[in-house]
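Questions regarding the structure given below will be posed in turn.
As you look at this complex, bear in mind that one protein chain is not there, while each of the others sits in place.
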Amino acid sequence: MSINAWLLPLILFAPAVGALLLTLIPENRPDLVRRVAVLVTGISLAGALHAIFHYQTAAGGFQYEVLKPWLPQLGIQFHLGVDGIGVVLLLLHALCGFTGVLISYSIKQRVKEYYIFYLTLITGVFGVFMSLDLFCFYFFYEMAVIPMYPLIGIWGSDVKEEGRVKYSKQYATMKLTIYLTLGAVVALVGLLALYQWTGAQTFDIPTLQAMLADEPLSTAQQRWIFPLLFIGFGVIAPMWPFHSWSPMGHAAAPSAVSMLHAGVLMKLGSYAIIRIALPLLPQGAVYWLPWVASIVVMNILYGGFVALAQKDLKLIVGYSSSSHMGYVLLGIACLTPLSLTGAVMLMFGHGIMTALAFAIIGQLYDQTHTRWLPDLGGLAHQIPFIAGCGVIAAMASSGLPGFANFVSELLVFMGGWDKYPVQIVCGALGVVITSVYMLRVVRGTFFGPSKPEFEGHVHDAKTPFEKLPFIILVLALLITGSWPGPMLRLLESSTGPLVERILMNEPNTAPDSIQVHSPAKPGHASASNEHSEMN
Amino acid sequence: MDLSLLRVELCVAVWIFVLLAADVFLAPAKKEGLSWLALAGIGIALVVSLQPLPIGPAPTGLFALDGVSHYFKPLFLATAAAVILMTQAFRPQMPQHPGPFYVLLFTSVLGALILSSIQDLILLFLGLELLTFSLYIMAAYLKTDGRSVEAGMKYLILGSVSSALLVYGIALLYGAVGDTSFAAIRAFLASGELTLAAQTGILLVLAGLGFKLAAVPFQLWLPDVYEGAPAPVVAFLAVGSKMAGAVALMRLLFLALAPIQPWWSPILASLSVLTLLYGNLGALGQRNLKRLLGYSSIGHAGYLLMGFAVGTLDSARAVAFYLLAYLVSTLAVFLIVCAATDELGGDDLDHYAGLSRRSPGLAAAFFIALLSLAGVPPLAGFVGKLLVLMSAVAADRLWLAGIGAVNVAISLYYYLMVVKRMYVDAPPSPSPVRVPAASLLALGALILLILGIGICQAPFLSRINLALIF
Amino acid sequence: MVEAHSAAAAVGATDPALLALAGKAAWAILLTPLICAVAILLVGIHRKSFAMAAAVGGLATSLICTLFLFFQASQGHLAVPFEVSVTWISLGGLSIPFGVLIDNLSLIMTLVVTGIGSGIFLYSVGYMHDDAAASRYFGMLSLFAFSILTIVLSTNWIQLFIGWELVGFCSYMLIGHWYAKPSAAAAGNKAFIVNRVADFGFIIGILWLWSVSSTASDDRTVHFATLMARLPVLVESGAVPVATLSVIGLLLFCGPVGKSAQFPLHVWLPDAMEGPTPVSALIHAATMVAAGVYMLCRTFWLFEMIPSTLNVILYVGAATAFLAAALGFAENDLKRILAFSTLSQLGYMVMAIGLGGPVAAMYHLTTHACFKALLFLGAGSVIHGTHEQNIWKLGGLTRSMRWTSLTFLIGSLALIGFPGLSGFFSKDEILVLAREHNLPIYLLATLTAGMTAFYTGRLWFVAFMGKGHAHGHESPPVMLGPLFFLAGLSVVAGYIGIPAWLGEHHEAFHWDVALTSTAAVAAGVTISWLLYSKRAIAAGSLVRALALPQSFVENRYYIDDIYTWYVQNIQQKIIAAGCAWFEQNIIIGAVNAVAALAQGLGRLLRLFQTGVVQTYVLVFVAGVLWLITRYLAVR
Amino acid sequence: MAETVFFYIFTSLMLAAAIAVVRHRSPMYSVLSLLVVMFCLSGLFVMLGAYFLAAIQVLLYAGAVLVLFLYVLMLLNLSPDSLNRANVFIQPVAGITAAGLLFVALCRVATQSPLPPTPTVAQPGTIEALGRLLFRDYLLPFELTSFLILAAIIGAVTLAKGKSPS
Partner (left out) sequence: MVTVTHYVVASAALFCIGLAGVMSRRNVLMILLCVELMLNAANLLFVAYSKAWGNLHGQMIVFFVITVAAAEVTVGLAIAILMMRQRNTLDADAVQSMKW
C-alpha cells in the first residue's frame, strides 16, 4: 500500500499543481516556465511508467484505486483506478504530454499562458483515463475539452489552401470546442438516464457494473441509452460523419497541441465507450454494434480517400487519424477479446504515431512556414534526422510490422474476421490507401532535389535534447510493436473479462441458454464487489 | 408579530435612514465614504442574517423566517455588497451624488429580503413592487445617458403592465379562494377545486413572476434594459432581482400551488424550453457585452424554470444551488465589467480585445467566470446545471434535460466569443486596467468560490438540503 | 521472458547438445543482421567504415552459421526439419510464434541469401565507397538481410508476412536511396505501393486461412507444420470446402504476384532499377523477388490440394515469362534489360510451381540467384566504371573492362541456358515438367528461352562487343572478388545436386527437351548476332516491319499507362476529389448549416426585440393569451 | 332594482370615460376622462359597501395623482399625439385585438367560474374593521408601503432635479 495509494493522484495532480505554480511565475521567465512544465509532466511520466510496470496482470481488474467521498448526497465519489486498458492509455498520455512539452519549446509567445492551458489539458485527460466514477469521468472530460479553445485560438495557425485561408483557426477551434461539448452533453444525458434508470444512487462504475450484472436495465432502455453514449462519445472518437471537427482542429492547432489532440484526446471517445457504454449497456451494445461496424468502414475508407485529396500536411495526417480511429471503432464493434485488445493497442500505437507525425510537421512548419505539400521537398538534405523520423512515422501509420500499429490492426482483423469479414476486408483496403498518401507525403516533403529556399534556413534537431521527444516516441512505437507480448497480456487481463461479460447478454442465445449462464452472473458480480472492497 | 423574525429587514430598513441622514449631513467631498457606510450596513445585516434559525414550529402568517429565507437572505445581502463594490469601481461613470443610489439599492434589497419570506400574495405584490421601483430609478440613473433613460422607461412601462397583470391575477385568485395567504390557497387547491378563475389568476401571477425571471414570452424588456442600465444596476437586476423572482416563485409553487403540481409543471416546462432557446440563440450574434449577458441571463432563467417545472424537492434544491453558482459567476463577471468599462472605453465586445495582454489576471478571472456561466467543470456553474438536469431526468423528463444539455453547448459558443476577444485579438493599448483593491479582493473571493463550489460541492449541497424543506 | 522451446519435428537422431547449439546458430542466422542493423542506425550512422564492417561482418556471421547447420544437416548429424521459436503474441485462443524453421528448403534459400548476400555486401563496400549516405545504405542492407531471413526461416504465416512487409520497406528505402533524384523517390513509392496492393490480398488470404484452420475458434493456427498436418483432414472431412481453399489460395498467391513481380503487378520492378546496382542484384534479382517463389514452395502442400489455383499460377507465370522477355527486346537501359530478364525468369519459376514442381522452381531460383546477381554486379561494375547505362552509349567494354566482361559473359551464358552452365540444368527441369503436363505451355516456354537468348545476345553484342566508345576503368578488387565468386557459382551450381537436396530423386536427363531448348537458344543468339553484331539485317527495317508490336512493347503494353490513368483520373480525380468535395460541402457544409441555422433562428427570434416598448407589451399580452388558451383546463 | 340601474349607469359611464382616456388625442382630455372613471369607480365602491375606499379613491386619485399628472402635462407643454407615422396603424390594431381577445377570455372565465359562496356573516364594512386589519394583521405590508413611497420620492427627486443637458 505504499506508493500505490497515491500513485494516481500524483500522476493526475502533478500537472495541475504545475499549472498553479506557473501562475506565480513572472511572464518574463519563459525558461523557468518551461522547466516547471517539463518537471511536472516528467513526474507524471515516471508515475505512469511505474504504474504500468507494477500493474499486477495476474490479478487484473482495477488497481491503484483511490476512493474518497466527493458529493455523497448524490452518490458521487472521487474514485480513481486503472485496469489494463487504463494503464496503457495513461502511459500513452504521459508520453505524449511529456514529449509535447518538449516540442513546445518552439512556442515563443505568451509562454506562461500556453503552459497553463496545456497543463490543464493534460490534467483533464489524465483524469478521464483514471476515473472510475461517471461524475469524475465527465468532470475531467469536459475539463479536457475547454483548454483546446485558447490553445488553438491563440497559438494555432490558419489552414491555408493555395495561399488562401481555407479554415481560419478561430473557425476550427470554435467548431472543435462546440462540437465536442455537444457530444459531451449528449453523452451526459445518456449518463444521467443511466444513473436514473439504474436507481442505484451511485455513479461508481464498478458498483454500477456489478448491479447491472445482477439486474440489467431492460433491453429497450439499453437500446435508448447506448446510442446517446455512443454518439456522444463517438463525436470525439471521431466517428463518421461526426468527424469534421477533427482534421481541421489538428491542422489549426500548434504542434504540441495537435500531438495531444490527435494522440490522446481522440482516444477519450473510444475509451469512454469501452469503459462505460460497453460494460454497462451490454444489450444495447450487442444491438447497435453491427450498425457501428458498417459505419466505421466509412471512417476508414472515406477518411483515407479524403486524405488522398489533401495537400496540407496536417490535414493529411488529420484525415488519416480519422481513418485510423475507424480501426479502433471497428475493433470495438467486433466485440471479441482479440479485436478489443487490438483496438486498445491501436489507440496506443496510433496515439504515439500521430504524436510523432505532428511533432515532425511542427518542426517543419516552424522553420519553413508552410505545410503546403507542393511547396515542400528535398528536406531530407537539410534535416536528415527529422526526415528519418518522418519515414518511421509514415511506415508506422501504414502498418509496417515492427510498429505497434501493425500488431493492433492485425489483431483487429483477426478478431473481427468471423463477425464482419466484409468490413475487415474494407479495413485492410484502408491500409493500402494509407500507404499511398503517407508515402506521397514522405516523398513530397523529404525527397527530391534540395530546394534553395530551405538551404541554410532549416535546421535539423541536433542536440540530444532536441532529439529527445522524437526518440522517445519512436522507441515507444518500436518496443511495443516488436515485442507486444507484455502489453497485450496487460490489455487482455481487462478486455477478456469485459467481452466475456458482454457476450453473456448476446440476444441470439436462446432463453434457455441464458438460464444456463445465469448462475455465473452473481459470481461475477460478487467477485467485482469483493474486489472493489478489497482496495 | 414577532419582530425577531424581521431582524434582517429591520437592519436594512434602519440603515436606509442612516444613509439618508449621512447623505444629508456629509460634506460633498466626503460622500465617497457613503459606499463604505453602505457596505457596513450590509455587513451588519449579513451577520444578523447568518444567525441560526430559531427552533420552533413552522411559522405561520404573512411572513416566515424559514429555511428557504434563511438560505437566500445572506445571498441577497452579498449581492448588494458586491453591487456596492461595483459602484466604487464604476465611479467614473456614476453621477456625483451616490447617496440616493444606495438608498434605492437598500430599498430594493429590502424588497428582495421580503420576497424570500413571503407567505401571502399581498406581500408577494408589495415585495415585488419594492424591489422593482428602486430598480426603475436605478436603471435610469445615468441621467445624461440616453440609453440609461431609455432602459428606465422601458423597464418602467413593462414593469407596470406586468404588475397590473399580477394584481389582476391576485384579484382573480382572491375571488376564487377568498383569502390571499398561501396556506389558504393550498387548502383550497388541495380540496380538489380548480376553477377557471383560479387558473387564470395563477397564470397571471406566473406571468408577473415570469417577468421578473425573464421567462419567454415576458422577457423582451431584459436585453434592452441590460444594455442601457448602468452596469452595477444590471448586476443587481441579473442576480438580486432574478433571484428574488425565483425565490418568490419557489415559495409560491411549493407552499401554495403544490397540490396542482401536475397542472403547472408542463406550463413551466414549455416556458423553460422557450426561454432556453430564446436566450441562448438570441445571444449568438450579439456585439454588446451587457446585451449578450442579458440574453445569457434569459438562458439561465430557462434552467431555473426547468428546475421549477420538474417540481420536486430535489429540483428545488437544484435551483437553489444553481442560483448560488449563478450568483458567484455573474457577480464576478459584472465586477469586471464595472471595473473595465471606463478604461476600455465601453462595453462592446470589441472593447475587450486583448484584455489578457493588458490585465492577465482580470482576463483569467473573466474567463473562469464565463466558463462557469456556461457550465464547464470544475466550476460552480457546471454543478448547478448538472443538478438541474439530474432532477429533470429523475422526474423522467429526459427530453427536457436533453434540450437543457444542448443549450450548454450553444451557450458555450457566445461565451467563448468573449474569450476570443480577450485572448486572441490584439489590444488597442497595452496599459493595464486598474481595479480598486476592494473590488479586486471581492473578485478574488468570487473566483475562489466559483472554483470551490465547483470542486467541493458537498458542503454547499448539504446546506441547501438542510435549508430547503417544504 | 523469452520462452524458447525447440520442437524437433523429426525426433530422434540429434544429439541434445548439438540441438542446443543448432538452435543458437539458427537464432544467430536470423538475428545477427538485425543487431548489426540496429547498431549501424544507432551508433554508425555517421561512421561509414563501422557501418560497412558491421554489415559485412553480420551477414558473414549468418553465412557461417548457415554453413554450419547445412553441413550438420547434410552429414545427417542434425535431424531436419527442426524448429526453434518463441511466442510472439499469445492472446486468448491466438498464438503467433516467431522462430526459425530449419529444413532443406530453408537451408538452401538461406545459403542463397547469406552467400550471395555476403558477396554483394562486400561488393557494395567498393561500389558505395564514395556515397555520403553509405551508412544508411548498409544499415538498410542489414535490415533487409534480417527481413528476408525472417521470410525464409519463418515458421508461420504471420512471421512470413512480417518479413514480407519488412523487405518491402527495405526495398523502398534502398530504391529511394538516392532520394534527391525524383525518379528514384517515385520508383520507391511505386514499388512499395504495388506491393501493398498485392499484400492486401495476401493478408486476407492469411486471415481466411487462419479462420478455417480449425473448427474450434480458439484452436486456430498460422503455423506451417500444424496447418500442413491439419488441412488435409479438414478438407477431407468437408469442414473446409475445396472451393474455399481455392479462393484462399488465390488470395495467398496475390502476395507472390506482387513480391515476385508477376503479371500484371510487374510494373514496379523495372523502375526499381533506380536503386544502387548492388541493391538490384541482391533484392531485385537474387532474393527478395524470389521470396514469392520461395513462399509458394514453402507452402506447396497447400497449393497441391487446389489444382484450379495451381492452374492460375501456371498461366500467370507463363504469361510473365513470355511477356517480360518480349519487353527485353526494346529496352535500352542495361539494368532494365536485366530487370526484364529477371521478370521473365521469375515467370519461369512461378510457372514451375503451377506445373506442380516446387523443386524445379527452387532449383531455378537458386541458379538464377547466382547468375542474375552476377549479371547485376557486372552491370554495376560497368556503371561504376563508365557512369553510363544506356547500352547504345556503351560498347567495346571487353577491352576496357576485361574481367567484368568475362564474368558478365559467364552470367549471360548461364542465363540463356548455355549447355553445361547452371541455368541450362535448372531451366531444363522446368521445361521437362512443362512438356509432361502442358504442351502449349512447354512450347511457349521454349520460345521464351529463345527470346531470352535473343535479348541477352543483343545486350552483349551492343554493350560489350562492338566499336567501343565507352571509356571505363576496371573496378577495384573488392568488387571483382564477388564477381569471380558468383561466376564460379554460376558454373558449378548445376552440378552440386540441388534437386536431390530438395528431395527430388528421378533426375532423368531429357535429351529431347535439352536439344530443343538449346536449338531455340542458338536461334536466338544467332538472330541477335546477325542483327546487332554483324548488322546483316537492318534493325530499323525490322522495327518498321513490326511497328505495331514494337510500339506495344516499347510502351510496356501500356500497363503503366493504364495504372497512371487509373491513379490520376479515377483515384485522384473521381474518388478522392469526390470524397473531398463531399467532405467540404456535405459534411462540413452540414455542420456549418446547423451553426447558421442556430444563428438564423436567433436572428429570427430577435425580431421580437424591436426596441419599441409597445411591441414588448403586445408580445407580453400575447404570451398571457397563449398561456390562458393553451393551459386553461376544466376539471 | 335601483342597484341595477346605478350599476349600469356607473359602469357604462366608467367604460365610456375609459375609452375616452384611451382614444382621446389630447392628454389633457385623457386625464380629465380618467377623473370621470375615478368618480364612477368610487360610485361602484359605494355600492359595494366600501365607503372608505370610495373616499380614498376620490381624494387620493382625483386629488393627488391626477393633479400630479396635470401638473406634469402643463410643465411639459405637450402637443397632441402626432398620427403621421408609418407603424401607427398596425400597433393599435394588434393591441386592441389582443385586448379584445383577453376580454373574451376573461368574460368566459368570469361566467364559467362558480360564484363565491354567500357570506355567512354580513360584511363588517366599517372603517374600524379595516383599520384593525391594516394596522394589526397587515402592519408589515403597510409599513412596506412607506418604504415604497420613500423610494418613489427619492427616485423622483433624484431623476427630475438638475439641469437638462444642453
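By letter and in written order, the chains are A, B, C and D; residue numbering begins at 1 in each of them.
As a working rule, a residue touches a chain if its C-beta (ideal position, glycine included) is under 8 Å from a C-beta of that chain, and two chains touch if they have at least 3 such contacts.
The shown structure was predicted, so the numbers you read here are calculated from the model rather than taken from an experiment.
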{"item": "Touching partners, among the displayed chains, of the absent chain", "value": "B, C, D"}
{"item": "Of B:23, B:66, B:150 or B:314, the one touching the omitted chain in the full complex", "value": "B:150"}
{"item": "Candidates B:291, B:317, B:357 or B:397 - the one touching the absent chain", "value": "B:291"}
{"item": "Omitted-chain contact residue, chosen from B:66, B:224, B:314 or B:347", "value": "B:224"}
{"item": "Residues in subunit D touching the chain absent from view", "value": "3-4, 7, 11, 14-15, 18-19, 21-22, 27, 30-31, 34, 37-38, 41, 44-45, 47-50, 52-53, 56-57, 60-61, 64-65, 68-69, 72-73, 75-76, 78, 81, 85, 87, 91-92, 94-96, 98-100, 102-103, 106-107, 110-111, 115-116, 119-125, 129-130, 133-134, 138, 141-142, 145, 148-149, 151-153, 155-157, 159-160, 164-165"}
{"item": "Subunit B residues that touch the omitted chain in the full complex", "value": "122, 125-126, 129, 133, 136-137, 140, 143-144, 146-147, 149-154, 156-157, 160-161, 163-165, 167-168, 170-172, 174-175, 178-180, 223-224, 227-228, 291"}
{"item": "Positions on subunit C contacted by the hidden chain, ascending", "value": "603, 606, 609-614, 617-618, 621"}
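The rule is short, and it goes like this: only the chains that are shown with their structure count from here on.
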{"item": "Per-chain CA centroid nearest to the all-protein CA mean", "value": "A"}
{"item": "Centre distance in Å when subunit B and subunit C are each reduced to the mean of their C-alpha atoms", "value": "76"}
{"item": "Separation of mean Cα positions, subunit D and subunit B [Å, integer]", "value": "31"}
{"item": "Euclidean distance of C-alpha centroids - subunit C vs subunit D, Å", "value": "101"}
{"item": "Residue numbers of subunit D (touch at least two other chains)", "value": "105, 109, 112"}
{"item": "Multi-partner residues of subunit B (each touching 2 or more other chains)", "value": "196, 199-200"}
{"item": "In contact (per the touch rule at the top): chain pairs", "value": "A-B, A-C, B-C, B-D, C-D"}
{"item": "Interface residues, subunit C side, partner subunit B - complex", "value": "598-599, 601-603, 605-606, 608-609, 611, 613, 615-617, 619-620, 622-624, 626-628, 631-635"}
{"item": "For the subunit C and subunit A complex, residues of the former touching the latter", "value": "1, 87-92, 94, 158, 161-162, 165-166, 169, 172-173, 176, 179-182, 184-186, 188-189, 192-193, 196-197, 200, 203-204, 207-208, 210-211, 217, 571-572, 575-580, 582-583, 587-588, 590-591, 595"}
{"item": "Residues on subunit C engaged by subunit D in the complex (per definition of touch)", "value": "612, 614-615, 617-618, 621-622, 624-625, 628-629, 632, 634"}
